[in-house]
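Take a look at the structure set out below.
The other protein chains are all here in position, but one chain of the complex has been omitted.
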Amino acid sequence: MTSTAEILLALFLLTNIVLAGTGRLRQAIRLVAVQGWMVGLLPILLWNWTDAGAPGFRVWAVAFVNGAVKGVALPILLRYAADRAKANFELEPLVGFRLSQVIAFAIASASFAIGKALHIHETVASELAIPVAFTTMGTGLFLICARRKAITQVLGFLAFENGIAVFGSGILLEYGLVVELGILLDVFVLVFVLGIAIYQINRTFSSIDTDRLNALGDVHLMHRRG
Amino acid sequence: MIENLKWLLVWLTSALFVADLVQSVFYIREADRREGGDHMSHRTYYICLSAFFGAMVFALLSPSLPLMWVAVELTTLVSAPLIAYHRSRGALEAMWKYLLICSIGIGLALFGTMLVMHALELQEKGVAEGCRMWFKVGFVFILAGYGTKTGLAPFHTWLPDAHSEAPAPVSALLSGALLNCSFFAIARFREIMPAEIAGFCDAAMIVFGILSVAVAAVFMVRQTDFKRLLAYSSVEHMGLIVILFAIFMRTPADPGRGALISGGEIVGDAVLGLALLAHIVFHSLTKTMLFQTAGNLLLAFGTRAIASVQGLGVSMKGHAALWIVGILFICGMPPSVLFASELGLVVSAPFWMSALVLALLFIVFAAMMKVALAMTMGTPVAKPEPVPGKMMIVPFTLLAILVASGVLACICISIPGAWHN
Amino acid sequence: MNILTFLLAALLAPLLPGIVNQTKAFFAGRRGPGLFRLYFDLAKLVRKSCPRSATSTWLFDLAPSVSLAATVLAAMLFPWGPGHGAFASASAALFFYLLGTGRFFTVLGALDTGSAFEGMGASREVQFSALVEPIVFIILGFLVCLSGDVNLQGMLGDYDGAAWTHHAFSLILIAVAFFTILLCENCRVPFDDPETHLELTMIHEAMILDNAGPDLAFILYGAALKFELLAAFLVAMLVPKLSIGPEAKTVVLFGGILATAVLVGIVESVIARMRFLKTPQVLLGTLMVATLGAVLYILF
Partner (left out) sequence: MQTKLLFTLPIAAVGAAAALHATAYLHGEAKKHLFRFWAFFLATLASMLAVVYAPGKISFLLAWEAMGLSSAGLVAFENTEKPVRRATWIYLLACHAGACALMLAGVLLNNPDAFLAAFFCAIVGFGLKIGFPPFHVWLPEAHPAAPAPASAVMSGAMIPLGFYGLLNFFWPVCTAVPYNTTAGLTLIALGVAGAIGGILFALPQVNLKKLLAFSSVENMGVIAMGLGLALVANSRDGGSLFSEIYVLSFTGALAHVLNHALLKGALFLGAGSILRQTGTLDQDRLGGLMKRMPFTGTLFTLNALGLAGLPPLNGFLGELLIYTAGFLAVRSGSPLLVAAGFTVLAALAFTGGLAAAAYCKAIAATFLGEPRSKAAADAVETPKRMWIAQLALFLGSVAMIPGTIFIVHTFAVGIGENVLLTAATIGGALVLLTAALVALRRFLCPRGAVKPQCPTWDCGYHEPTARMAYTATAFTQPLADLFAFALRPRKHLIPFRGHPATPTDAALVTETDDRALAGFWRPLFTFFARVFQRAHLLQSGSLHLYILLILITVVVLLVAAFAS
């Protein structure tokens, strides 16, 4: 069934490119949710059914929790935060959407190069997993840099986390539990805190536009003094 | 070595926690009285502070690498609210940046952890040529990830904001304990790296160390905010610590210079080992003392602008003494243990590196002394509202410890051949 | 013998300004004040009282005595005659530094009166002497090379005549340099004109405006003695060891001194005093000349 896994990974790759190109907040959130479901599915699909037999409870658990959190809980939380922060639906890019897509594509190809260089080995469940993971992480970070709103940065961060998750389920099925837990905890509390933060920021700054968030820094102090 | 480091850091963190807890009792009450405004409840503050401490100790003592990662992540999550103790715009912005940058760092660290663990697995399977690359890439992400938390340039960008906006005891704890913990994480990973990529790892660490010292030096010059100044000095010292560690790792134990023995086997060169440990400990103590003093000054003057804090020698003598001595100590002027450790670095590093580091440290010294003198000497421009004397208890205690141990250390190193033990 | 020659020199000193003046008078077609004018002046001055400025202090009283004493001691160091005397191993540095002490006190005495003119003179004096010092010591170094002896008495004329056949050129350069120094140090034309009586243009005379009576006598005599000393130095420097014997050299020495005085007189009557601003330039040139002489001697 590895082939299905690879189809899934290919779709995953696509979501990144689309994510880079999308201009609407809700759509972006939806895309991240989709990624979450895929992250949930991956462990099952990557499971070597033929000679490992049916996966144990742990794998199922991890898969389920992953899907539930990344695919359902977080998107809802994010939407809630977005509504609460009265963010309008535009993403307000610093880098244009077309250019973003090109860059995402570049990231993808670069990560395939890296994947090649990394002598991917039979211990890896899927040849594709690593490059896709790299791509997703790269896209996520890129989105954080390239979108203006605080909430979009959270979104980018989630994509980044998804990438790591893909990687984890790609290579570390045997002993990945702790790590998975780590991710969950991380993402959980993170979004929780981010939600509060965004709420606070919104209340204090009457906007979640992070351009308002660069008062601190040496240049600024310099000007104030001068 | 890692064992010594671990227990040392556990004790150090606990000590600092106690010191900052005591200082908090005075500080936040005083801060609320003066600044008022919207702030988090004291109960939450103390809970977060304790959780912060717990997370750090957990990170130090965690048996496995993933657990350590979880703990380090926890430290981020519980320290973030502390930074935003005052719900001021600045504080919130600082918290936001801290949260986002550190989370990204942590994510990278997680990724690195995965890579390294996979590499370890491959190593067990005996796949030599494959796992080397995995290790390398893994270490890259570890260095970037935990380096973000350690405050290595250019990942340090959250540090000045967080340190300058947080309440003084929190800044002290961040700078004195948290940075060390995440450095410890790097050290742990470095230790398990296979020998053939050790060169790459040490080179990378040295580059980042020197870069950190340089960046700190650049940003200290014409600095106008004394808490930011201290923050950058933390960046500088983290750089020094990383350099020391890297050189320590690549210097074989030389019986001529004496070797550091832990748990029966020789773990490395004595000079460097002791220098490293001493530098970590005394940077933390001195920096804690300085941040607490800075906090008092902030309360007294209501501003972090150096320009408006002048003539402490006239207006607040005790703090003037704390400030000038503390800054002399952090710059590694004898009798400061940091002098001994920097000397250790200079005598063991290759010449070009010692020269470069000394030059950068000279810039740092020039910048810091300019500020220190500007604040302590001269005539007051603003009338401070002095803080209660009990807020000087902890800093002065720390100062006493520093001076005593410094004198001791200087006597030790000045005895020829004292290194051999 | 040595003592006698010293006394002779001491007696002879005041004659030299007379000679200079007579020479100038001869060239100017005047009768002139007479050879022994200075003797009479001194005799007159020692009988006068010495009024002094209310501003001045003990330095003013002390200065003339110190400078005279220094000059006399320098004269005692000088090998007037054959047979090295008590101070066989006196350094040439000592010789010139004694003159320096004399100058130091003269300047202080001048400044002690708080007079603008004397300050002006003193300022010029220290400027010129500071510029002269290096030239002097380069010449001394040359003499050391020439005679192979580091003592004053040894380095003066203790070399054999062969030097003149081989190194005439550098010897002449050095001689010219030293003669310039002699003029400058003794405040003669073209550096300074002792005849003028416009304070603004004087150096040495300006410094002693407020001195009178015995003080003035000391100063005048000291100046004359210094003049004689430098002249003697010039002569002794140029005359090598003579085959006839040391006595002959003493004769040559005193003859040379008188001749130098005449030479100075001639110089003073043929050229005019130059502007003070040009003096450093001239002294720089002199330095070049001296250095050139020394270098040429060492190289060839």
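Per-chain numbering from 1; labels A, B and C assigned in written order.
The rule is short, and it goes like this: a contact is a pair of C-beta atoms (placed from the backbone, for glycine too) under 8 Å apart; a residue touches a chain by one contact, two chains touch by 3 or more.
Being a predicted model, the structure only gives us computed values, none of them experimental.
For the chain excluded from display, the touched partners among the shown chains of the whole complex are A, B, C. Listed residues C:Ala13, C:Leu38 or C:Val66: the one in touch with the omitted chain is C:Val66. Residue C:Leu111 is the one among C:Ile19, C:Leu38, C:Leu111 or C:Ala231 that touches the chain not shown. If you put the missing chain back, the residues of chain B touching it would be 96-97, 100-101, 104-105, 108, 136-137, 139-141, 143-144, 148, 154-155, 157-158, 160-161, 200, 204, 217-219, 221-222, 311, 313-314, 328, 331, 333-335, 339, 343, 346-347, 351, 354-355, 358-359, 361-363, 365-366, 369-370, 373-374, 376-379, 410, 413-416.
The chain not displayed touches chain A at residues 94, 114, 117, 141-142, 144-146, 153, 210-211, 213-220, 222.
Interface residues of chain C facing the missing partner chain: 46-59, 61-62, 64-66, 68-70, 72-73, 76-77, 87, 89-94, 97-98, 100-101, 103-104, 107-108, 111-120, 122-124, 126-127, 129-134, 136-138, 140-141, 144-145, 148, 150-151, 199, 209-210, 213-215, 218, 276, 280, 294, 298.
Throughout what follows, only the chains that are shown with their structure count from here on.
Chain contact topology: the protein chains form a pattern that is neither a line, a ring, a star nor a complete graph. Centroid distances built from C-alpha atoms place C farthest away from chain B. With centres computed from Cα atoms alone, the innermost chain of the structure is B. Across all inter-chain contacts, the pair with the most C-beta pairs is A-B. Here the CA centre of chain B is 75 Å from the CA centre of chain C. Residues of chain C found to touch two or more other chains are absent. Those residues of chain B in touch with two or more other chains do not exist in this structure. For chain B in complex with chain A, the residues that touch the partner chain are 64, 66-67, 69-70, 73, 77, 80-81, 84, 87, 89-90, 92-97, 99-100, 103-104, 106-107, 110-111, 113-114, 117-118, 121-122, 125, 127, 129-130, 133-134, 137, 160-161, 164-165, 219, 222-225, 228, 305, 307.
Interface of chain A with chain B (complex): residues 114, 117-119, 121, 123, 137, 141, 144, 150, 153, 157, 160-161, 164, 167-168, 171-172, 174-176, 178-179, 181-183, 185-186, 189-190, 193-194, 197, 200-201, 204-205, 210, 213-218, 221-222, 224-225.
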